[in-house]
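Mind having a look at this structure? Questions to follow.
A protein chain is absent from this complex, but the other protein chains hold their places.
For clarity, chains are labelled A, B and C in written order, and residue numbers in each chain start from 1.
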Amino acid sequence: MEVTKEIAEQYLLQMYQIRVFEEQAEKSYMAGKIHGTMHLSIGQEASAVGSVSALGPKDLILSTHRGHGHCIAKGADLKLMMAEFYGKANGYCRGRGGSMHIADVASGNLGANGVVGGGIPMAVGVGLGLKMQNEGKILLSFFGDGAASTGAFHESMTLSVLYQVPVVYVCENNQYAMSFPSNKWTTSEGLASFAACYGMPGKSVDGNDLLAVLEATEEAVEHVRNGNGPALVVCDTYRWRGHSKSDRNRYRSQEEIDAWKEKDPIERFKNHMIEKKTLTIDDIEKIKAQADADIENARLFAESSPDPDVSTLEEGVYAPW
Amino acid sequence: MEVTKEIAEQYLLQMYQIRVFEEQAEKSYMAGKIHGTMHLSIGQEASAVGSVSALGPKDLILSTHRGHGHCIAKGADLKLMMAEFYGKANGYCRGRGGSMHIADVASGNLGANGVVGGGIPMAVGVGLGLKMQNEGKILLSFFGDGAASTGAFHESMTLSVLYQVPVVYVCENNQYAMSFPSNKWTTSEGLASFAACYGMPGKSVDGNDLLAVLEATEEAVEHVRNGNGPALVVCDTYRWRGHSKSDRNRYRSQEEIDAWKEKDPIERFKNHMIEKKTLTIDDIEKIKAQADADIENARLFAESSPDPDVSTLEEGVYAPW
Amino acid sequence: MVREITYLEAVREAMTQEMERDPKVFLIGEDVGLYGGAFQVSYGMLEKFGPERIVDTPITELGIAGAATGAALVGMRPIAEIMFMDFTTLASEQLVNQAAKLRFMFGGRATDPMVLRTPAGSGTGAAEHHSQSFENWFVHVPGLKVVMPTTPYDVKGLLIESIRDDNPVVFIEHKLLYKSKGPVPEEMYTIPLGKADVKRAGRDLTIVATGVMVQRSLAAADQLAQEGIDIEIVDPRTLRPLDTETIIASVKKTGKVLIVHEAVKTGGFGGELAAVIAESEAFGYLEAPILRLAGKEVPIPYNRNLEYHAVPQVENIIEKARELAQLKV
Partner (left out) sequence: MVREITYLEAVREAMTQEMERDPKVFLIGEDVGLYGGAFQVSYGMLEKFGPERIVDTPITELGIAGAATGAALVGMRPIAEIMFMDFTTLASEQLVNQAAKLRFMFGGRATDPMVLRTPAGSGTGAAEHHSQSFENWFVHVPGLKVVMPTTPYDVKGLLIESIRDDNPVVFIEHKLLYKSKGPVPEEMYTIPLGKADVKRAGRDLTIVATGVMVQRSLAAADQLAQEGIDIEIVDPRTLRPLDTETIIASVKKTGKVLIVHEAVKTGGFGGELAAVIAESEAFGYLEAPILRLAGKEVPIPYNRNLEYHAVPQVENIIEKARELAQLKV
């Protein structure tokens, strides 16, 4: 797959933004400026950027608890995102949702989700709605290997195929559901093979290879956009960080983590672009600097933003509002 | 597969008992002596008797809302069963459960279930328990094609394979979940093929051919009893009656029903046994007469049994009792 | 004279008229198409609207609730049917965690205008798994509205209003009421959510009843009237938001209150009603303890007599109301 310089820059910028954003979020958390918990996707950037890049601007995504990458790939405003991490009044959710619930329905991001598998049943409904509205929009619905074991997955796949909804399902198999190794019950190929049982195309792909993810998702998008019903793409990848802030990494070895770090999706894309002579080292440094600056701006914005007024606590539960 | 005369008589008697029992229940219902609703399995007798006959006496079953056949195949006392249909104090559930909840835990019938898919998650637990108790017992867990679309099915299959529980799953695909045709989302072969995704053997079989069901289930039982984890058998069959007492049969044609009646599992077994010279017409008439008498006794018992005393209403919710 | 139709027909008419008016409305659930729904509520609607808008599903309660939640999120107005309220136990994750919270959790950037309809209650001999009443579960969830109509007239007005409401609404029907008849205008009309209805005015004591218990309380009141006991009956109709004003006003007037519902007493909506009264200014007007008459502490049994005695019947209401009328603190 060939990409232009402009496109390559965009992909790389988004991957850097994800990485740097999460590194910053982690630092702010350590510094006590962000509370609660968060689920970092460092190491999985190619899966987010590669898959979302196969969409058109009017298409939609539904995300997960590990959704920062999806959100940024969908073009979120980093300032509003970071402000939400800080729980600020001008964050995406007015400080109500935090890291696990960022959404921007107007721009096509239908939201992250604190419930594993919580987005998949909604994807069916979104698909039904899009089909009835018939404006050519499609949905990309993310979920993890862990979510694939939930009943929600099975019911949703069954319904999706039955109604031939315009949904690309992207399963990010990062090898673990918290501490539970996915290979205890399946593999990326195994996950893809479920698709055939439901009656839709399914493909497993190297999730750390942005262009491979893009290509597989584009294929799925074409299938879906042509009215052939849903399709499944499984991205084989790995999270470098612990599951969340409470993780002590007891269930995996440093060697395993290191081996996957060798497969860093950002390094891989960089090297590939250098090899292809699409980007120079200089270009790349500029992009990285841009990402750093974007995140620093986001941080400054978040830190200088106001907290929500406690008097507004009970607002917004019901519409109208 | 060869069967002795004695065995053939037993199978035929049980199939007749199921059929006559349900015909009687239907009559009593029409006469206003039984209330509520019931789900008749007339036409599916081979699936119940064939599969349960592959078990040993200490093995267990878990049944469904369409469970009269399973119950009789497992050797239920027809009198206590009929008394339960009549809601009597000496029925299997002391009149508390009715047709949809008959159980006899002591004799290995862990119960019918009013919730579609409600028994499947329990099967995992029963399997875990049996495995820990290590007495060589196995469980046969029934469910329908409709139950196979529930999230409960997916979670339970995943867990069953993971823990290698000693459970034979028997899916009775009678072509409909209420009015929903299973072929809108799968087939008997399709259902069996799910097994491979989970990592267990799965086989689809002509569910109106008692000996075919028996053979397939025996194979599954052997697999399971040898400690190889669960196995799935899908019986392709058909219910002659409406889904329940509220069914108007709008979703299927009389031709379809008639075509399946041609494949009557009882006629089929009878003819096969006559052909094989295992049974004579005379033998068969005696067996049928026996079944008629058994059910008539059950009816008389039920009708002459006392209603539960209303003063006992609040008993038995909690143990001890 | 206004035309009379059944409660069931009122549900169907509300859905039909609203679907004719608004192409965003559709119905999804098990056997809602050709079968017409387990209780024939949607019978004939498939022929009228086709399978794209009368959507049959396999047995996937979580999926149904999710489909409605998701479709509403992108601007549709789905009506999801869960065949028996007992099976909302399978759908509640989507309803409670997702639909109810989307708007708040996303800082107001989402709207989820869906209705989840489901028949509740006992009395059909369907036993433990087809007879439960979980309204208080959903009353307990901010973000949801909970409607529980008791007459054909209220059904039509409240269901149309629920469909038009921009929030997820749990609309609870009662199986035993499906065949009850009453006057219902043919034209569309709405009844605001959160408005109670005084179904009978009276002086001596107030009964606050829900679901089929409104009808039973009315029957009880008629009989007690002959003994000179004059009962006021308040039907909240919407349980969340609750019209506390009407309830409190009635209790202030009569000084005595009996709460009647079918759901199991412990942990039920009657507790909420009692608490709302006991913490209000009506407390000072109370001339007797606040009494509850509700479902017994048992699953709903199969046997006809046992089932009958598991929930309040007219004679139980009479007895309890009479007792209350005679009580003096």
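Keep this in mind: a residue touches a chain if its C-beta (ideal position, glycine included) is under 8 Å from a C-beta of that chain, and two chains touch if they have at least 3 such contacts.
Note that the structure is a prediction, hence the values are computed from the model and not measured.
Trainee: Just to confirm, in the complete assembly, which displayed chains does the hidden chain contact?
Mentor: For the complete complex, the undisplayed chain touches A, B, C.
Trainee: Which one, B:111, B:146 or B:265, makes contact with the chain that was left out?
Mentor: Per the contact definition at the top, the residue touching the missing chain is B:111.
Trainee: Sort through B:15, B:60 or B:205 and give me the one touching the missing partner chain.
Mentor: The one listed residue touching the chain not shown is B:60.
Trainee: Please give every residue of chain A in contact with the chain that is not shown.
Mentor: 35-37, 84, 87-88, 93, 95-98, 100-101, 113-118, 146-147, 149-151, 177-180, 184-185, 246-248, 250-251, 307-308, 310, 313-314, 317
Trainee: Provide the residue numbers of chain C that touch the chain removed from this figure.
Mentor: Touch with the absent chain occurs at residues 62, 86-87, 89-90, 92-93, 96-97, 100-101, 104-105, 127-129, 134, 136-143, 240, 242, 259, 263-264, 266-275, 277-280, 283-284, 286, 288-292, 296-299, 301, 329.
Trainee: Can you list, in ascending order, the chain B residues touching the missing chain?
Mentor: 60, 62, 91-97, 101, 103-106, 110-111, 113-115, 118, 120-130, 132-133, 151-152, 155-156, 158-159, 162-163, 315-321
Note that only the chains that are shown with their structure count from here on.
Trainee: So, comparing C-alpha centroids, which chain is the farthest one from chain C?
Mentor: Farthest by centroid: A.
Trainee: Please compute the C-alpha centroid of chain A, do the same for chain B, then give the distance between them in whole Å.
Mentor: Here the centre of chain B sits 46 Å away from the centre of chain A.
Trainee: Taking the mean of the C-alpha atoms as each chain's centre, how many Å separate chain B from chain C?
Mentor: Each chain's C-alpha centroid was found; their separation is 36 Å.
Trainee: Report the inter-centroid distance (CA atoms only) between chain A and chain C in whole Å.
Mentor: One centre to the other, that is 40 Å.
Trainee: Which parts of chain C, given as residue numbers and ranges, touch two or more other chains?
Mentor: Counting only residues that touch two or more other chains, chain C contributes 57-58, 60, 62-63.
Trainee: Can you list the chain B residues in contact with two or more other chains?
Mentor: Counting only residues that touch two or more other chains, chain B contributes 149-151, 184-185.
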